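Certain chains of the assembly are absent from this excerpt, and the rest are unmoved.
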């Protein structure tokens, strides 16, 4: 029985973590921390859990909290995490941090991107980017995981096999992606109100969205050279789900089957990556509520250009699900434990 | 050319008023007042109007504003309106007030319902309830109109002919109604956020919603005796639209045709009330974007009980449209001027 604490348990990512963990036999959710709602049952904030998970939210007293668990998943705003994480690490805890604070190898990129001074730069060196498909071995023994962003997960996994195999030219990568509104978190701001979001589609963060440097970091490592991309995120009127549409010029002529095979080989044995058959396209509803990512390879032979489509749930493989996947690896559980369920389908 | 000012022009009701009035040839929108956005073009807040209606929002300086127009429509929160309205009236302006402040004949009912001390009780006596189908003649010469609430409009118009003709027993009226989210106004509060409202249906304000006493006031006047009702409002995951489902026991056996005829007679010549043919049911999308109300009469002969259904747009006949209808009457325009357009259909 592993004791796990969630810090920031009443945001959407926190609540999804609770949903994924509260029924585990091998895990005890020993503390759910929420400064906004400390002293209140979790089920008061999320009434779906009434009578099911009524645990009272703890306040963020780091010493008290440290007593309660061995693993922590933090789902806090960027910049807020660092102090807490440092203390957890100092107390020998293992931490999966869902903010951007520990995703970057280069402190300067983080600071420029998030317009913050990093609060615990000494931890960056040993922090592991929590994408199991790329870093499974490092995750296993890590003390500190930077849980990847939703757009980066959706983009990197869709591009990695092509880039790693040198199939595409590195200066031609153009990523368009659309996210459900839950990606913005549990926020009472006008642009995310029902009347301003419903029946609307828009781009945002054009040219300089904060997930672009995170994507570029990992793509550059895969390519072994600096990769710069165009990235345009969009907001779609739905709660969950993300779809990325990625265009890349082939580095040279390669037959479709060869490319498909490269993708299949790259993800061989991966429990959550589904390479779709030729001509089959992903839809967000097929992965919503699950930890899966669906990837479809399409080749425009006329232009020697690939269009790769990938879909995941921004609350699943794009955040909470992926954190649980990392937790499973770190704690020595079967990697799919608690994550094998199919999504909502309807 | 009549000069009209809108006070509170950047809320949803205010914006709908602008949409209904900015193109009128017989009206000049001489001032759009918004304390939150004074000095900014209206089209910055509602970019649909960019290049179309870029008028700059005025601040709420009552003396300055009084210079600018003869008619004012105020769309301010309850309790905030009274002082402003008094000053407008003192300056000889004619006012259509969309708050609840001037809807009640009995100050105590207002104060109990809204938990406020009325700020201008001396104005109540001459204020007219702005429902043209019931008070057209009084509206014509009124200085001060209390623009009816959305639920009251939808309910009262659906019940009035039955009650006025003594067809139903007055203690059996049960109103269920559902509204789109815009009824809550332009608000950045969590319960109205996309993720908390989408794919959800709920009741709220059960037993004691603030629109119940307003409904009861008008039904009592129609019946010539005290009428008390059950009223349960609901929130539906859509932007605009309202449907009321009203059950009433027949006072005695009456054939369906007689009842239908009573409704048709009651609304004879009314430009915005459509009594639907037998068996035809209203849907909110058929009135959304318009100033119409659709009413369907259904009789359960087994139980001698009527089910009357009525649909309107809470932003149209339920608020801004009705205010413009009253304005047309007050200013001597054709009552349908600027309101005849069909809604969105799609």
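All chains are identified by letter, namely A and B, in their written order; residue positions are counted from 1 within each chain.
Convention: contacts are C-beta pairs under 8 Å (C-beta built on N, C-alpha and C of every residue); 3 or more make two chains touch, one makes a residue touch a chain.
Source: prediction; values computed, not measured.
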Quick tally, homo complex: 2 in view, grand total of copies 4
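Criterion: only the chains that are shown with their structure count from here on.
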Could you please state the distance in Å, as a whole number, between where the Cα atoms of chain A are centred and where those of chain B are centred? 46
Residues of chain B touching chain A in their complex? 12, 181-182, 186-190, 192-195, 197-199, 237-239
